[in-house]
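And then subunit A:
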Amino acid sequence: MIGLGLPRGFLVTLKNFVRAPVTVQYPDRHVGLFGAAKEAGMNPFRFVVKRPVDSIKAIAGLATVPVALEQSPRFRGNEFTFYEDRCTACASCAKYCPLGIIEIVSVPGKIDAQEGESYKLEVFDIDIGRCMFCGLCVEACPYDALHMGTKFERSTYVRDELIVTLDELNAAEKKPSSFYRPQFEENAFDPYTETVDDHYDAGRHERPSDEDLKKKWVDER
Partner candidate 1 sequence: MAIKTQPVTVNLGPQHPSTHGVFRLRVMFDGEEIVDVEPVFGYLHRGSEKLAEERTYTQIVTLTDRMDYVSPMLNNQAYMLAVEKLAGIEPTQRGVWLRMIAAELQRIASHLVATGFLLQDLGALGTPLIYAMRERENILDLFEMLCGARITNSYLRPGGVFMDAPTGFWLALDRELVDIVNTLDELEEYLSGNEIVFSRTKGTAVLAPELLINASITGPMLRASGVDWDLRHRNPYDYYDRIEFKRILHTASDNYARYWVRVQEARESVNIIRQCVAQIEPGPVRPSFDDVPRLIRPPKGDAYVAIEGSKGELGFYLVSDGGIAPYRMHVRAPSLINLTLLRDMLIGGLFGDLFVSFGSVDLNMGEVDR
Partner candidate 2 sequence: MMEVSTLTNVAFWGASTMTLGFALIVVTQRDVFRAAIALAGSFLGVGILYFVLSAEFVGVVQILVYVGAISVLMAFAVMFIQDVTAGSRPVQGRLVGATMGALILAAVAFTAVNTEWSTMDDITDPIAVAALTEGYVEIGTGDDTTVAITAPAETTELVIENGGVLVDSTGAVGVLLVREYVLAFEIIGLLLVAALIGGLLLMRNPGPGSEAAAEAKEDADAETVGSEASV
């Protein structure tokens, strides 16, 4: 059973043995002395002199530095970014959701100076516990009010906490994913460093012209 194949296999595994590991450590990664010094922004000697305790920890393998995950801006994640100002309560998202987990209750309400009459949201609940993040709701939203988020940590001990309500959506940090929102990609928007708090800055997918709006809301009434 001895041939050249086995030794070649051993060489391949040995070659991989000396390779740098591909593991991505999360949420932080262990570093040695050099890594800790680099993180602190000084050379190792200076680091040992300046911060002896930290350097001992680093040598003992206990020092960690946080890791920023490399994710695509299109990542369809948690924490939907929702701009209530833009929502007309048309419930397209609820209709397009394959699982029917978006619950919308609306009342006829406010009048937007620009866009005219709209509906006020009473309830806008997304049951994230059942959500599969397909993004069809975001794709369906004609006014770009709903965006996918970029986070992925939302573990709780109680299922009810997985229902995201309107208040939570409004309060959440607005880091919209560029999934189905090409305007973010055109502006080279990075959802991992920037936030878009104002719905005007979030850009419009297909914004009707002023004439159209006037025709629709004033002339034809």
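Selection rule: all candidates are chains of the complex that A comes from, given by their letters.
Simple rule for what comes next: contacts are C-beta pairs under 8 Å (C-beta built on N, C-alpha and C of every residue); 3 or more make two chains touch, one makes a residue touch a chain; residues count from 1.
Note that the structure is a prediction, hence the values are computed from the model and not measured.
Every candidate listed (1 or 2) is part of this complex; the one in touch with subunit A, counting any copy, is 1. Of all the residues in subunit A, the ones that touch candidate 1 in their complex are 1-6, 8-9, 12-13, 16, 22, 71-76, 96, 98, 132-136, 139-140, 148, 177, 179-180, 182, 185.
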